[in-house]
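A single protein chain has been omitted from the complex, and every remaining protein chain is retained in its original position.
By letter and in written order, the chains are A, B and C; residue numbering begins at 1 in each of them.
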Amino acid sequence: MPDFQKIISQVYQGLEPMPNTGKVANYIPELAHVPPQKFGIHLLEMNKRAHSVGDAQELFSIQSISKVLSLAMAMAAIDEKVWERVDVEPSGDPFNHLSLLEQENGIPRNPLINAGAIVIADILVSELKKPKEDFLEFVHQLSGDNNIAYDEAVASSEKSTGFKNFAAANLLKSYGNLKNDVEEVLDFYFYQCSLSMSCAQLCDTFYLFINRGVCKQGTQHLSLNQIKRINALMLTCGFYDEAGEFAFEVGLPGKSGVGGGIVALLPEHFCITTWSPVLNPKGNSTKGMAALERITTLSGLSIF
Amino acid sequence: MPDFQKIISQVYQGLEPMPNTGKVANYIPELAHVPPQKFGIHLLEMNKRAHSVGDAQELFSIQSISKVLSLAMAMAAIDEKVWERVDVEPSGDPFNHLSLLEQENGIPRNPLINAGAIVIADILVSELKKPKEDFLEFVHQLSGDNNIAYDEAVASSEKSTGFKNFAAANLLKSYGNLKNDVEEVLDFYFYQCSLSMSCAQLCDTFYLFINRGVCKQGTQHLSLNQIKRINALMLTCGFYDEAGEFAFEVGLPGKSGVGGGIVALLPEHFCITTWSPVLNPKGNSTKGMAALERITTLSGLSIF
Amino acid sequence: MPDFQKIISQVYQGLEPMPNTGKVANYIPELAHVPPQKFGIHLLEMNKRAHSVGDAQELFSIQSISKVLSLAMAMAAIDEKVWERVDVEPSGDPFNHLSLLEQENGIPRNPLINAGAIVIADILVSELKKPKEDFLEFVHQLSGDNNIAYDEAVASSEKSTGFKNFAAANLLKSYGNLKNDVEEVLDFYFYQCSLSMSCAQLCDTFYLFINRGVCKQGTQHLSLNQIKRINALMLTCGFYDEAGEFAFEVGLPGKSGVGGGIVALLPEHFCITTWSPVLNPKGNSTKGMAALERITTLSGLSIF
Partner (left out) sequence: MPDFQKIISQVYQGLEPMPNTGKVANYIPELAHVPPQKFGIHLLEMNKRAHSVGDAQELFSIQSISKVLSLAMAMAAIDEKVWERVDVEPSGDPFNHLSLLEQENGIPRNPLINAGAIVIADILVSELKKPKEDFLEFVHQLSGDNNIAYDEAVASSEKSTGFKNFAAANLLKSYGNLKNDVEEVLDFYFYQCSLSMSCAQLCDTFYLFINRGVCKQGTQHLSLNQIKRINALMLTCGFYDEAGEFAFEVGLPGKSGVGGGIVALLPEHFCITTWSPVLNPKGNSTKGMAALERITTLSGLSIF
């Protein structure tokens, strides 16, 4: 295996001075306050050796990265029945997600776009006794870190401004693909997205996806088959309308969030998280994308 | 002028025995109870002579026909400023109205589709002191009939099932094209649509559109120019995805509602309302469309 | 009736000095050479009295205005069977005409958009012995002017650059909605569009649409019913994506062409043609639209 500490330090030093000219996510008011120069990288090897550089221990809002965790919990609960309500195809479309929902009769394209993740949230609201507590407990188990918590200010900030998510949830409801109340499902969904985590905590939490379903604490949460499916979805659908670009440039399954975080992984080798809040026009972290491209080039490691 | 009583009676007798094989609107539960065999026609000449046949005095839910009245009230209030927030083009699209809204950045295609009418409702909520009372008062003034009332059961029925309208309103809100709260605007919108009126009352109310803006009671509510614009919108946008078909077959400005009503008019000649609750697949009254086609053929009167 | 000569002169004088800042059609190279300051108006009353101002006797390329004439000839030939292959709804969509064709299985939205007019051209190629000669003869009969001719340079210019029309014709062919060869149909279509006519000649030719199907020479070419349907189509579909705007501002059935011409008419009253080559972003003559809006405002005449 390559010297990962050397590689991530080198990439960090190369990118750190670059100007942060893009935009920090501002559609959720709370996220607009994050300093744009923040930058951290954390890499956790299959053998549990960890490597860190920059702001890798600092908490940020994981946002859409949480969709992978809620999907994992839903598959643990009802397995393949998830696919009766959401598809597994890339959305491919930069501008009309609700349109796709209309054209396809309320079946979201995949569980990693907002409409799909709202359906997954609905499943968890149906399956879990105390959805918020149980989901947080699931993250605690995966990571082994009970300090991970929701950020209530972010959750309520999104609740009062997330009109597109209310539109999506109501549209799903009109097609019969939302079993619980719109308000209840979105309340859970906004909390799920508000999780505050560091690069290091995210690597710990995602360790099961490189380790055949066994988490860093040693518990088997999902089958190998389920893990492979989630990894495939991250590769084809994990980066909004840049999924093809990310597969093409980086060649790893991964998931980004508008908080500026990206988790990516090479099964049975390593999991890596980057954080830099400035986003490109497609909503993915600019420096994070660049860092991962360079790290896979330098290490020569990718799934392809 | 032709003998209208004879013409509408003849058309009524020809169509009345036809089987009512289509569907009554059922997406609003309250509307599903209306007997499908109901059928009425009322025609009001410019000279105020009235002609009636069948169930023309019976109340039904006017639904989308109300969009013409709310548009008229909004134009009376802010005139051309309406067009800063809604366009005047046919939507043309049978299946993805929300998609159009996404593609066109939250500007609805016209004020006679749901999204557009919700923007008009938002304008009225901003402009009127007591929106529900003031709008009802406007209808009373136009018609000269203070008995016209909202049907609270229909309004609350739609409120609890109108998820597509909630989706549209939230999408508008996300684009900044809804100034008031979603709940408040839709509450007014559902009341507006719930008006219970008869064919005769609708003809009385729409009289100003054939009489250069002067209502049947003799008051000028809108300018001739405003009336012409509303009539043009009815012609190009009044029949969901069948606007072209209606212009082609009937050749009159008009507006339909899922309650089975249709109002159509020939400026400076007559206004006509039909009611038959069974709808064609595009959501327009089957017998109403047929009746109007025959009446314009028999009378030889159309705008073309 | 108003003093039309006075009205059109007044409107001409008001608009003539306005700068011609938009673009002349340049997608057909031959059209790019037309001087942008050209401006003419011609109005022909039902009583055959004619009024002219500016370059109303000068020839220009009528382009899409020809679609109304080919539709009229196709209806004269096979009447309602036309509607088995083309719909009568507004297209409503500024940017994806081929997309609509894909979504609707090769049935164009209406006969006044390119794809629909190509289907009409295909019908004429099937029905006519010598399509080009017979169509020109039809125009000669309507206008009473045998000098009207195709512009071969324009036709061949479009033939060598009209890739979108080749795309549309091949797509129609793939859906089985083109019976003859793509090359043959488009050859006829490009000739039809290349007709060179003056404002005065266009008014003469379109006279039958205000005169219940009887042309200026006194021959009944189409039934009143057919005329009404074509007039309805002009109103709902005659101005690309500005059909609603034109109905709203002008209130007359009409048809524009990228050569800068517009024909509009009030049945049983008058036919009017404007020509000014500078186009707005939607492909309609800027001064022509403005002139027609002012003329209907000044005269108080419209179908609404």
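What we mean here is this: contacts are C-beta pairs under 8 Å (C-beta built on N, C-alpha and C of every residue); 3 or more make two chains touch, one makes a residue touch a chain.
Quick caveat: nothing in here was measured; it's all calculated off a predicted structure.
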I'd like the shown chains that the missing chain touches, ordered by label. A, C
Absent-chain contact - pick from C:D3, C:E80 or C:E102: C:E102
Cross-chain touch to the chain not pictured, restricted to A:L69, A:L128 or A:C237, is A:C237
For chain A, the residues touching the chain missing from this view: 87-93, 109-110, 224-225, 227-229, 231-233, 235-237, 241-245, 247-248, 251, 253, 267, 297, 300, 302-304
Please output the residues of chain C touching the missing chain, sorted low to high. 95-99, 102-103, 163-164, 166-168, 170-171, 173-174, 182
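As a convention for this text, only the chains that are shown with their structure count from here on.
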Using mean CA coordinates as chain centres, what's the gap between chain A and chain B in Å? 47
Using mean C-alpha positions as chain centres, tell me how far chain B is from chain C in Å, no decimals. 32
Listing for chain A: what residues touch at least two other chains? none
